[in-house]
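The other protein chains are all here in position, but one chain of the complex has been omitted.
Chain naming follows the written order as A, B and C, and within any one chain the residues start at number 1.
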Amino acid sequence: MPFIPHTEADTAAMLAAIGVDSIEALFDEVPATLRAPPLDAVPPGLNEAGVTRLLRARAGRNELPVCFAGAGAYDHHVPAAVWQIATRGEFYSAYTPYQAEASQGTLQVIYEFQSMLTTLLDMEVANASLYDGASALAEAVLMAVRLARRPGCVLLPRSLHPHYRQAVRTLTAPQQIELVEVDYDRQTGQVDLAALAALDATPIAALVVPQPNVFGVIEPVDALVDWAQERQALTIAAVNPIAMALLQPPGRWGSGPGADIVVGEGQPLGVPLAAGGPYFGFMAARQAHVRQMPGRIVGRTRDLEGRVGYTLTLQPREQHIRRGRATSNICTNQGLMVTAATIYLALMGGEGLRRVAVASHARLRELLDLLAPEGVRPRFTGPHFHEAALALPQPAAMVRDGMLAAGVLGGVVLDAWYPELGPTLLACTTEQREAEDLARYRTALREALA
Amino acid sequence: MPFIPHTEADTAAMLAAIGVDSIEALFDEVPATLRAPPLDAVPPGLNEAGVTRLLRARAGRNELPVCFAGAGAYDHHVPAAVWQIATRGEFYSAYTPYQAEASQGTLQVIYEFQSMLTTLLDMEVANASLYDGASALAEAVLMAVRLARRPGCVLLPRSLHPHYRQAVRTLTAPQQIELVEVDYDRQTGQVDLAALAALDATPIAALVVPQPNVFGVIEPVDALVDWAQERQALTIAAVNPIAMALLQPPGRWGSGPGADIVVGEGQPLGVPLAAGGPYFGFMAARQAHVRQMPGRIVGRTRDLEGRVGYTLTLQPREQHIRRGRATSNICTNQGLMVTAATIYLALMGGEGLRRVAVASHARLRELLDLLAPEGVRPRFTGPHFHEAALALPQPAAMVRDGMLAAGVLGGVVLDAWYPELGPTLLACTTEQREAEDLARYRTALREALA
Amino acid sequence: MSVARQAGEPLIFELGAPGRQARSQWPQRPERTGDTADLAAALREDVPALPAVSELQVVRHYTRLSQRNFSIDTHFYPLGSCTMKYNPRAANALAQLPGFAELHPLAPASSMQGLLQTLFELQELLAAVTGMAAVSLTPMAGAQGEFAGMAMIRAYHQARGDTERVEVLVPDAAHGTNPATAVMCGYRVREIPTGADGDVDLAALAAALGPQTAAIMLTNPSTLGVFERQIERIARLVHEAGGLLYYDGANLNAILGKVRPGDMGFDVLHLNLHKTFSTPHGGGGPGAGAVGVAERLRPFLPVPHVIEAAAGYRLAGEDDLPASIGRLSTFMGNTGVLLRAYIYARLLGREGMGRVADYATLNANYLLARLQEVGFQPALPRRRATHEFLLTLSALHKQTGATATDFAKGLLDFGIHAPTIYFPLLVPECLLIEPTETEDRQTLDGFIEAMQALLALAQSDLARLQAAPEQLPVRRLDEVRAARTLDLRHRPLPADPTTEDDA
Partner (left out) sequence: MSVARQAGEPLIFELGAPGRQARSQWPQRPERTGDTADLAAALREDVPALPAVSELQVVRHYTRLSQRNFSIDTHFYPLGSCTMKYNPRAANALAQLPGFAELHPLAPASSMQGLLQTLFELQELLAAVTGMAAVSLTPMAGAQGEFAGMAMIRAYHQARGDTERVEVLVPDAAHGTNPATAVMCGYRVREIPTGADGDVDLAALAAALGPQTAAIMLTNPSTLGVFERQIERIARLVHEAGGLLYYDGANLNAILGKVRPGDMGFDVLHLNLHKTFSTPHGGGGPGAGAVGVAERLRPFLPVPHVIEAAAGYRLAGEDDLPASIGRLSTFMGNTGVLLRAYIYARLLGREGMGRVADYATLNANYLLARLQEVGFQPALPRRRATHEFLLTLSALHKQTGATATDFAKGLLDFGIHAPTIYFPLLVPECLLIEPTETEDRQTLDGFIEAMQALLALAQSDLARLQAAPEQLPVRRLDEVRAARTLDLRHRPLPADPTTEDDA
C-alpha cells in the first residue's frame, strides 16, 4: 500500500489494542447513509515510475520558448543553490514554526528575510509573506483602511497591473471599500496627475503607487507620495523587488517619511516562473503600523539560558488568537518561497542584485535599439525599467503567436487589458537574455510582421 | 571572484599578518623559469547562468531514445528519494570518513550497505565499494591470486562481458598473471563445459563465473563452482545484483560452501545510466578472506560511553598504512553511489527487488513473443534473464541506427565483440519498459529491417 | 577553559564583509557607463546593505540552519489539524521539471496544454472525491479557499436578491480562519456551542438559525477530532432556514474516499491540498486551497480555472464567467503545489484514497486507546477518534501544575514534534494529536512511551519538565520578551557605497 507502513500483523495488533475487530468498525459513528460510492472517476493508482512517465509526457507538451514575457512574473536566473537548499526536507516538510525551539532554522530564515527586505525597501518592519503580489496589495488596502486617519476611498491607478486591480476588488468587495481608478497619461504611461488633481475634493484613505507600473514605466513617486501625504492619505507602494536595488526605495519617496506600506511580488527573487505560482507576496511597513499588519512576524529573543533565539511574535494580530477580529484570515503563507528568496538575496548581495537590475534594464535598451529600425517603438515616453509596451502595426495576439512558432515568447498582449492602446505587446528582458536572444527576437518579430 | 571570499581588506590584512606585500611574493620558492604562460586555450570564465545555458544546450544535443540497451548498464527506475537524499550536502560534500565521530552518517550507511549486500549475495563480508564492475573483477582476480592455495592461471569465460575481460587484462597485466579464456557453447551461450574439461590438467588459481553472462544467459553455476572446487581453485562470481533477488545467490552455488569472492556492477541499484559512470563496483567474500580484501570496510564498535558507533576498520590492508604491501592501491572509491544504492535497496526491500527482477524478466519474454512472428529470435538456447542476443538477418549496426531514427535504442551490437555470431543485437528490458514500448520496438525493428 | 559548546548560528549579515561576493551569480553582461542614464532621476544613491557573503558561506549557513528544524523528513510530527504526513519525493522532482517550472503564466494556452490538461484532471478528480459539481484550484491556501467559498455564498444570496442574510454561524470549536474569513466577507459571526458529546448543540443551532443566516461553516470531523453525527440533520435545518453549508476541508484526511462532503449536504468547500493531498508545508507554506461547489454555486466560482474547449484546454477568465466572484491572485494559483497534489492523487489512485482514511483513523484510535491506558484523559471519552483526537491535561494541571506547553516542550527532547496545543480553545490544557496514516506502529509506540515518561516526570519533578527542552539548539524561549522588545530585524551598519570593480 503506497505510503502506508502497516503490516497485517501491525493492523491486527492495533485493532486488538483498540478493542475492535476491523478498521471498518472505527467508522461506526458515521451514518451508513453517508458512505461514499466507489470512486470510479479516479483512475487506479500508478507507481512512481508510472507517474514519472506520465508527468514527463505532460511536461513535454508544454513549450519553452525564449521568454520575453513579464507583466508581473520575470525570468531571472535562479541560482542552483537556492532550491537545492530550500527543498531539503527540514525546510520543505516542516510546518509553520509554532514550536519555536524545534523550528529555529525556519525562524531565523524569516528573521533574516525581514531584515533583508526592510533594508532593500528602506522600511522598518516586514512580515513573513502573504500569498502573492496581488493578494498582498489587497491586504495592504484593508490595512490602510484600518489605519486611515479619516475614511475615504482607495485610489488604484490604471497603470497598476489589471490583475492586481481585479484581485483587490474581489478581496475587498465584501467590506464595501470604495476603490477609485485613476487614469494614466496616454503619452508618458504614468499616473495622470491631472486625473489625480480632479480628486482633490474627494476624501481619500490611501493611494496605491506602482513602481515600475504595468507598462514598465517609472512613476513620479515623489510627487505621488507628496500629493497623498498632503491629503492625509496613506500611500501603499507596489514594487518590483529587483528594481528596488536600483531605484529609490519606498522608504524614501516624497519629501516626508516615505510610503506607509510596501507590497510586491517576491517571484523575481529566486522563484521559478512555474506557470504563476507558488510565488509570494511581501509586505513591509513603518513600525508604527505593525499591529495592523497581517501575516506572521518573527522576533528575536532569548532562551532560559540567555542564548539568542527566534520566535513568532505579535500573534494577537492573527486569526488563531483574535479570530473574527484578526488583521486578516491568513494562516498558511508562502514560507518556502521566502526561504528561497532569502537564499537568493544572500547570494546576490546588494551589489549583485543591483547588477541584475542594471543588466535586465540594459538589455531592454539594446532590444529597443534593435527594434527601432523595424519600426517598432515603445508606446510610452516615460522612463522604462526592463519592460516596455511596444506599439505594433498588426494585432498583437497574431504577432505573438507568429513569434511563438519561431520559439520566442515575444511578450504579453497588452491591448487585451487596455483596448484603447491599439495593438501592443508588453516585452520584457531580464539579465538572462543574451545578445543572441535579442537578435532572435528581432528576426521572429520581423517574420511575424511580414 | 567566483568562489573566492576575500575582500581587498581581507587580503591586505592577511598579507600583513604573513609579512609579505603581495600574493605573488608567496610564490618566491617557485623558480621563475617555471611560471606558466597565459592559459589562452582556456576560455574566459562564465557565470552560473552562462554555464547553465551552455550545458543545457549540450545536453539537448544528446538523444534520449527508449532504451533497450543493457550489456552492463541497465535502465531501471531510480526512485526520486534516492538522489534527493544522496545529494544532500552532508553526504555529497563529505570526505572519506577518516574522523569517525564526525562521519557517523556515512559510516552507518556503509555498514548498512555491507549488511544488505551480504544478505543479497548470501556472503559473509563486503567492502564499501570499488570503482566499477570491471575493475572490481580485476581486484578480485588479484585477491584470488593472493589467496590461491596453489599458483595457477585465472580462467575468464568468453561469456563474460568483453570489457570486463579487457579491464582485467589491463589491470593485472603488470603482475604477470596468466589469464586463460574459456570459450562458450555456440548453442546455449553458456560456458563450454567441454572447453573447461580440456583444462583439467592445468593448474588453476581461480575461475570467474558470470551470472547472468554477457548474453543474458544463466550459467550452470553449480556445475562450474563444483568443477573449480574439485580443483582447489577459488571461484569468483561476477553477478548482476538485481538478478540476485531472483536467482540463487553465489553464497549457495555448488555443493560446497559457495563462491569465494563475489563482485559486480552496482549501477542497477539506483544509479543513473549517466553515459557510463560514476557507478560502483561491489565486492563480497567469505569471512576467511577478509584480510585480503581490497577497499574500505566499516565495523561496528562502541564509544567511550558504550554507545554504538561505526568506524573504518582493518585499515592495515590499505595503502595509507601498508603502502607498497597493501591489498590494492585504491583510496577514493565510489562512496556516494553506495549511499544511493543503500537508499535504493532500503526502498525496494527484498520483495520489491525481486519484483523488479521478475518484471524486467517478464518484459523480455513478452518482447521475444512479439518479435518471433517477425522472424527475429534469440541466438542462444540457454535460459535468459532480461537480456537476449537477437539474431538478425541484416548487419546489426545498420539495424540499430535505423531503429534509433525511430526513437528506439534497440540494443548493443554484439557481433562487434563476437564476430563469429553474425549480425546480433543484444536487447534488454527492465521493469520500465511498458507494453507500448515493446510495441514500439517491434515497429522500429520491422521498419529498420524493411 | 573548557571545550566550547558549538555556538548558535550567526545571522547571515554577521558573516559578511564589505565587498565580498558570490560572483558566479552576477550577470554575465558587465555594467557599462550609461547603462542607467535614462533612469538617473529615479536612482537610489546607495547599494542596499544586504549581506555580502560568498557562495560557500550561503550554502553552509542555510544548510546549517535547516538542521535546526524538526520536519516530517526528520521527526514524527503529530501536529493536530495539520496532517503532517509523508510528502512523496517524486512529487518534488516532477513538479520541478523544466516543462512546468519554466512556463510563463501568461504564455498562450496553446503552448501549455500539458499543464492545463493536468490541472483540468485535478479539478475533476477533486470534484469526484468530494462529491461536488465543480472545482476551482486558484485559492492559495485554506483561508483563501474559505474566502472564496464564503464570497460565493454571498454572491449566491445576492444574485437571488436575498440580501438580509448578514450572519454566519460558526461552532465555538472552529479554526480561527473560519470566523476571520466570515468577517472578511462582511458577515457577522455567531458562535454555536458544542454539546458535551462533541457534536454541535442542535438546539442552540436551531435557535440561531433564521432569515439572517447566510451560512454555517463546519468541518467534519470537527476540530475536536470527532465525526459530527448529526450532520444530515444540521444540513436539513440550515437549508430549511435558507442558509448554505460551508465545509472546511482541513480534516478531509479522516474520511477521504469514504464519505463525501457533497453527500453530507455541503454546498461549498475548500480542500487543504497541503494536508490531505500531501503537498509539503514548507515551514509555513505554500499551500493550495481548491474550492468545490454544488451545481447552483457553479456560476460564482473564482477565476481562472481550466475549461475544456474545442481548441483544447484554456483558462476561463472574468469574461467567460460574468457572475464569478473574480480573481484572487495575479495568476492561476499555486500551480507547483497543484501539480504535487495531482501526482500524489495519481500515486494513491482510487483504491488508495480510502486507505488514507482507514489507516489515519486506525493510527489515531490506537494512540488514543494506548494513551488512555497509561493514564491520559481524552477530552471526549465516549467518542471514537477520527484521524485525530483531543486529550486534556486539565486534571493533571490542577494536581501538579503541569501544562500542555510543558508536554509539548518535553516531547521535543524525545525527538518528537509537539501536538497542537490549546486548540480548540474551548478545551483547557488540550493536546490535539494527529499521527497520520504514514507513521508506523513503532513510531507510535515511541510516542506513547515518551508521553508516559513525561507524565511520570510531571508527577516526580515538575521543575525539570518545566525546563524542557534541554536537547535542542535553544532552551525554552522568552516569548514575552519577543513581544515587548519587538526586535524584528537586524540593523545593518550604514552601507559602503563603493563597489568592487569587475575583476
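Quick note on the criterion: contacts are C-beta pairs under 8 Å (C-beta built on N, C-alpha and C of every residue); 3 or more make two chains touch, one makes a residue touch a chain.
Because the structure is predicted, anything quoted here is derived from the model rather than measured.
Undergrad: Which chains here would be touched by the one that got left out?
TA: The chain that is not shown is in contact with A, B, C.
Undergrad: Which one, B:109, B:208 or B:367, makes contact with the chain that was left out?
TA: Looking across B:109, B:208 or B:367, the contact with the absent chain belongs to B:109.
Undergrad: I need the residue numbers on chain C that touch the omitted chain, in ascending order.
TA: 1-7, 15, 17, 20, 24, 54-57, 59-60, 63-64, 67, 72-75, 85-86, 88-90, 347, 410, 413-415, 438-442, 450, 453, 456-457, 460-461, 464-465, 468, 470-471
Undergrad: List the chain A residues touching the unshown chain?
TA: Touching the chain left out of view, chain A contributes residues 1-10, 46-50, 79-81, 84-85, 89-90.
Assume only the chains that are shown with their structure count from here on.
Undergrad: Between chain A and chain B, what is the gap in Å from one C-alpha centre to the other?
TA: The answer is 47 Å.
Undergrad: Indicate the whole-number Å distance between the mean C-alpha point of chain A and the mean C-alpha point of chain C.
TA: Using C-alpha averages as centres, the distance is 19 Å.
Undergrad: Touching at least two other chains at once: which residues of chain B meet that condition?
TA: 48-49, 79-80, 84
Undergrad: Taking each residue of chain C in turn, which ones touch at least two of the other chains?
TA: Within chain C, residues 20-21, 25-28, 52-53, 55, 59, 63, 88, 90, 92-94, 500 contact more than one other chain.
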